[in-house]
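With one protein chain removed, the remaining protein chains of the complex are shown where they sit.
Per-chain residue numbering starts at 1, and chain names A and B are given in the order in which the chains are listed.
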Amino acid sequence: MIKSEDARPLASGRRSFLRATVGTAMLAMFVAVPALAQEANPELVAAAQAEGTLTFYHTTAIDPTATWTAAFTEKYGIETQNVRGPSYPLFDRWLTEERVGQHIADVIQITDTVLIEAAHDEGLIADYTPASGEGIRPEMKKEGVWYTAFVNAMGIAWNTDRVTPEEEQMILEQGWDTLKDLRWKGRIATGTPASGGSSYSYVYMFLGGERDTFGPDFVKAMAALEPQVYDSKSPMYDRLAAGEHSIVDQASQSDMGGFYLSGAPVRWTFPSPTPANLTVQTISANAPHPNAAKLFQEWAMSSEGQAAWFEVAGVLSAREDTVDPRKTNGTDWYAEPWYSDPENLYIDYLADPGYVDPAKPIIAEWNTIFQR
Amino acid sequence: MPQLSVKDLVVAYGNVQAVKGVSFDVEEGEFVSLLGPSGCGKTTTLRCIAGLESSSAGSISIGKDIVAADGMDVPPEKRGINMVFQSYAVWPHMSVFENVAYGLRTRREPSATIQTKVDEALAVVGLSTFAARFGTELSGGQQQRVALARAIVTSPRLLLFDEPLSNLDAGLRDRMRFELVDLQRRLGTTSLYVTHDQSEAMLMSDRIILMKDGEMVQSGTPRDLYDRPASRFAAEFVGNANILDGEIVRSSGDSAMVRLPGGIELEGMFTWQDHRQVTGPVAACIRAEAISPGSGPNAMIAEVKTVSFLGPTVSCILQVGHATMRAELPARQPPTVGEKITVHVAPEAVGLITR
Partner (left out) sequence: MTVADITARPLAKPARANGRGRYTALSVGLGLLLGVLVVVPVVLMFLGAVRTGTFVDPRAEFSLRSMLAVYTTLPYLRTLAITVGASLLVSAIACATGIALAWLIARTDLPRKGWMENSVIAPLYLSPFVGALAWLILGSPNAGLVNVLARDVFGMSGSVINVMTPVGIILIMALYNVPYAYMTVSSALKGMDPSMEEASYLNGAGVFSTALRITFPVVRPAIISAFFFVFVLTAGTFSIPAALGGTQSMPFLAVDIYRSTATYPVDYSRAAAIGTLLFWISLIGVAFYRFASRVASRFVTVTARGYRTRFIKLRGWKAPSIGIIALYVLLAIVLPYIALLYVSFTSFTSSSISAARWTLDNFQAVISSVSVRKSLFNTILVSVLAPTLAVMLAIVLAYSIRRLKVLGGATLDYVAMFPIAVPGIVFGTGVFWTYLMTPVYGSIWILVLAFVATYIPFAYRMVDTSLIQIDKSLEEASAICGASHWRTASQITFKLIRPGVLSAWILVFIFSVREVSAAIMLASPTNTVLAVMSWDYLEFGNVQNAAIVGLLQTALLIAGILAGRFVFRVQLSQPT
């Protein structure tokens, strides 16, 4: 799996990191991961290899995902066909395809567990419990249905060329309250909660779960800064790195880390509580390659699969036993004085009635506040 | 003072000279044609006079104004002339009235004047009832009249015609020729007319300028050109004469005895004094209608090869010695094919051309 560098292209700049950390990553895995013994069932491997290919509908960024699945291909010789789509439309399309019997996808990834459970009720989700799923933290899976591939913590990021050191100090001290500061008027950008599960989870903390602490007044104060609102977050991060915006919220480590490694003048912080979103995977009930799907799920949930993700992105594993080797070694941003890990992850909202409501009233409220 | 004066006009495109030093004048009220085969430079000359083409050398003056000299040109809109185009160039987005009024409006004439002048011009070309129609709703002949009205309404110092009748069908063309001449005579507008049709030029012009390969070949009245061609080309192009190559046997002033291949000898007259020679090759030019049946001066025995009936005459191809010639003989007692007949031609009708 280490040869992924040759097998698949990497996002720019991450190569240097790879070369530096490949050795330590391997070391860390063998040392820190006793669960590596849990190799997949050889019969399953054989059946999966007979199928030979796998179609993966995903919502994570294109190149990191390609690198990640290339590690799987490298190990088992099973090609993956990756289809990237915005989370809601992609899931919707999969639903439509399943309903008319166009079975194309094997494994589906989504950032919104609510939708998966609705599809499960409709009988479109395969019940499969990967052996490696045992190691996933209990709040990050629904046994037999979905399992978390990655945990995405979201904070505030800024461009050091556009923000003075005093302002930076202020951001680090004020935490979320800085998002209400009038100095950011015209300098701030954000993403709509309608774009996908992670943004939705992020906004849910402010308008839902932690409404008593933040609530509409907080969001209104932020809206008063007239942020540029993005329908998709990747372009927002790019514009932050370019300096179009001084500061953005919903900054995830997987994306900011990439910009950091490419030399962009970005820094980020995780104020408390830090909203985290789960990117989960499930297997289609009518997967055309059911065994490959199962094997992929086994691999993705294993410490090996989880560690492979750290090569490209991530802050926190869904497994207790997997840690980002850069953190262990204190390299990259882990060595920066301004960086600190999220301390108080906000993750226990998955069963909130407000969160699972398919009408998603939070989005409507946010739209009203932002006049969209 | 001539109304139009062209001096040593040269038009060159790169290394190719389309017009090679043409000079001529057109007097006030005169109707002059530039005649020649396609590619002879007549249209280029006309377009230069119009200002649509740049001259490379020479000068053009219209009235008192020099409009082109030493490669500097006055733009067409400032020359005070007008032109009738081969393609009519009736503007499709304007009514007939507006087409004709265009030049007057450009000059910002008062609208009452415009109304009067356009009405007059339309009346002259017989289109009074069509004023409100659009150009494209008219027939070709009507469009040509619109173009004519548009050109005369501005009372131009000089009216140019660029083969205006060549897109019309034969019957209409004949009628329009007479109308055009009649109109020009009535209005007295100085006109320069380009055509490749010699009968058109003969019929309409006061004077014809014959061109070939960018040069003037001959200039004169239609009668002059017909009767006294100054070159083989002029003789052939105007009136399609029989040209017989021969050798001068003896010469006395204006006349000479010519021996044709096959030994037949004919007496003829030199068309121009400067053609006079005492020996050497010569072309004898005989108009088909100058050949008469029966004996007389220059009598020849001819074998009839073909006979075509033309109505008042028959057109025959005759074999005389080694030469063939076309003759128009009376239709009343036509010869028959293969018959040997005697024909003659008056020495005045045998034009001798030495170039």
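Heads up, the rule we're going with is that a residue touches a chain if its C-beta (ideal position, glycine included) is under 8 Å from a C-beta of that chain, and two chains touch if they have at least 3 such contacts.
Not measured: the values here are computed from a predicted model.
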Note to self: With the missing chain put back, one of A:E51, A:E244 or A:D341 would touch it. Which one?
What the structure shows: A:E244
Checklist line | Residue in contact with the excluded chain [from A:D161, A:D217 or A:E320] | finding: A:D161
Check: Which residue from B:S23, B:T106 or B:S199 sits in contact with the chain not drawn here?
Finding: B:T106
Note to self: In the complete complex, the non-displayed chain touches which residues of chain B?
What the structure shows: 43, 47, 50-54, 75-79, 81-83, 85-94, 102-103, 106-107, 135-136, 140, 143, 147, 150-151, 154, 160, 162, 167
Next item on the list: State which residues belonging to chain A touch the missing partner chain.
Entry: 8-13, 15, 55, 59, 61-63, 66, 81-86, 88-89, 92, 95-97, 99-102, 104, 122, 161-162, 187, 192-196, 200, 228-229, 231-232, 234-235, 238-239, 241-245, 258-259, 262-265, 360, 363, 372
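Quick note on the criterion: only the chains that are shown with their structure count from here on.
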Next item on the list: Report the inter-chain centroid distance for chain A and chain B in whole angstrom, where each centroid is the mean of the CA atoms.
Entry: 90
